[in-house]
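Complex shown without one protein chain; remaining protein chains in place.
Letters are used for the chains, namely A and B, taken in the order the chains are written, and counting of residues starts over at 1 for each.
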Amino acid sequence: MIPISWYLLLSATLFCLGMVGFLIKRNVITVFMSIELMLNGVNLSFVTFAHMWHKVNGQIFVFFVMVVAAAEAAVGLAIIIAIFRARGTLAVDRIDLMKL
Amino acid sequence: MITVALHHGFIFLPKLWLIPLLPFAGFLINGILGARLPKWVVTAVGLIAPAWSFGLVAIAAVTVITQGPRVLPMAEDLGSWISAGSLHVDFRFVLDQLSLTMLLIVTGVGFLIHVYSVGYMHSEKGYWRYFAYLNLFLFFMTLLVLAGNVLLMFVGWEGVGLASYLLIGFWYQKTTAADAGRKAFVVNRIGDFGFLIGIFLLLGNFGSLDFADIAAKLAMNPGWAGGILTTICICLLIGAAGKSAQLPLYVWLPDAMEGPTPVSALIHAATMVTAGVYMIARTHFLFDRSPAAMTVVAIVGAATAIFAATIGLVQTDIKRVLAYSTISQLGYMFLGCGVAAYSAAIFHLMTHAFFKALLFLAAGSVIHGLGGEQDLRRMGGLWKKMPVTFWTMTAAVLAIAGFFPFAGFFSKDAILYAAFLSGTNGKIFWAVGLFTALLTSFYMFRLWYLAFLGKPRSPEVHAHESGWSMLVPLVILGILSVCGGWIGAGRMGAWLAPSVGAHTVEAANNNLEIYLSVIAVAVAALGWLIAHLLYREGSKRAEQLASTFSAPYRLLLHKYWVDELYSKAIVKPLLAISRFVLEWIVEYAILGGLAWLLSGSAVFGGAVLQRWQSGNLRSYAAWLAAGAAVLLVFALAPYFLGAYGINVKWAGW
Partner (left out) sequence: MHLILFFVFGGLCLAGAVNLLLQSHPINSALSLVVVMSSLAVLYLMLGAEFLAAAQIIVYAGAIMVLFVFVVMLLNAGREERTMGSRAAKVVGFPAVAVVLAVIATTILKAQGLGTASLSDPITSTEDLSRVLFHELLLPFEVTSVLILIAILGAVALARSSDGERRASK
């Protein structure tokens, strides 16, 4: 018997840890992984609510989130590879060509 | 046409709006199409309008005379003009004895001058423009006279100022003419400022600008006198002084002689300059309540009369002599108003219109006949070559000097008699008026001698008499100068009493009045005698006098240096101040400052915001997180604040 709020708190914590991650990490791949962590935290929240209201829609949303996350991971990593080829570095602070 | 059948006779009182409208239509036609129309069409259009208006006014006059004054006043409401809150101003025309008299003068003399202009301006390139402007002037002048409220009168007031500006500067390529036009307009505007203040005060104190309403309100408060009413009257007087060329706003009238001579005759002798007198007569119910203002009016009038007369003594340009004479005679009319003899003032206005217009037109005939010569010192001996002009001019000179039985005698006498009767100040005014009559007689006869008599001083110029279109108006005006006085003598007061109040009855034919008239005629004869001694053929006394009293002579010749005084004391400082304000404050500080501020803030803002675009991914991420936090707080704030009882409703709550 666990209060639903615990699951939700866990999900919020995971989300915020992901946010912290993309703020402090210097390797662009690790930043991307933090974003995946955020998505997972949100997924947990959806599943919890689906369980709470006994509706299946929350789980379907998670399904779609997974699909999109997969696509995003593929494209994002391809971009990272392209950037690595162009700039030769994976440090996030060095990729600043958009500076005015 | 309103035709009302009565038991006997007929009443024909025209639609009042036709009277201004016809000249306006003439203005539109001549103004828009005139350049392309043949000259005879322009002439026809230009003459039909005033003729028709005069016809309507004349028939109305006949009706009033036959039916008696009970048919007047006639008011015509043409709809509401301003209706804002408590301010209601209508398009309201009123015909009463005063406006009927003025209209007769305006349209009658106006028509004669239109006819004269056909001959005088015949060879001008801007012929169509001249007649367009002249008709425009008539439109505004009739509007001014017929107006039933102060605001409509002010429209006409400003309009005649505009027409005057356009006509003075008719030969606009001549710098002096353009400058004179501008000077007239600016000085008029100064007077109009006073008039406007008066209108505002009227509105504030009476709540209405309609003449009848104001008169009624005053009638309901018989004890209301002085105080604010004096202020209103002084403000109105400033306006009248500007328009009627009284001290100190007379300086535009002599310069206005740059315009064509018929313009000087119509606008600056017979009609526009008399608008001030008309306005004072129209608002007499206000002036009657303020003895202080009346005294000021009388002082202004008397001072102007004698001041202008002294300047006219030594002027050498024929038109300038007549201009100063006009200013002086207008002073007489103001004097008449100042001693509450409004009907006498209007009477003098009428006779003055006749003989002053005649004087100007005759002077124009002389100028035209001499091919443009205006200097008196180069004229002479014209009585043989231009007989009609000579005899009509003589009639006018006798009239203005005030000889019995010519027109000026009766009207000037009425004013002087009324002045004499009004207290101790009145006697002073009478003395000043009498002395001015002496000066008037002197300088008019001086002009007469220098221009017409003796031997020609410029024999190489072949003087010729003018054409019939110029001579017929001269003759008609000459007849009016001779007989005009008899029209109003003894009757003017009673005729105008419903409009201007019954204060003085002139020509009461008692002994005092006859005694005073004899003195006046004697004074006029004295003036003629002095002029004869100084200026008859072969006399060098004039030059000797001028060299003996050279300082006063020069003072008068330079018009008391008033123009130069105004220029130094008022015009130049104003120009300097406005240049300073415009160039430094407006241009540099305000506009420059504004531009600097705008551009500076843009540049500064850009410089600040530019630092946001650092290209640094992590700072972007940080700001993203911050934005998310703000949005979250914004969305959930009602939920949290609701616990504390603060109910905000946003973001879908």
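Note that contacts are C-beta pairs under 8 Å (C-beta built on N, C-alpha and C of every residue); 3 or more make two chains touch, one makes a residue touch a chain.
Quantities reported herein were computed from a predicted structural model and do not represent experimental measurements.
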Subject >> subunit A residues that touch the omitted chain in the full complex >> reply: 1-10, 12-21, 23-27, 29-30, 32-34, 36-37, 40, 43-44, 47-48, 50-52, 54, 56-57, 59-60, 62-64, 66-75, 77-82, 84-86, 90-94
Subject >> Hidden partner chain, residues of subunit B it touches >> reply: 614, 616, 618-619, 621-623, 625-626, 628-629, 632-633, 636, 639-640, 643
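Heads up, the rule we're going with is that only the chains that are shown with their structure count from here on.
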**OP:** Could you give the separation in Å between the centres of subunit A and subunit B, each centre being the mean of its C-alpha atoms?
**Re:** 89
Original post:
Inside the complex, what are the residues of subunit A that reach subunit B?
Top reply: 19, 22-23, 28, 31, 92-93, 95-100
Subject >> Sites on subunit B touched by subunit A in the complex >> reply: 610, 613-618, 621-622, 625
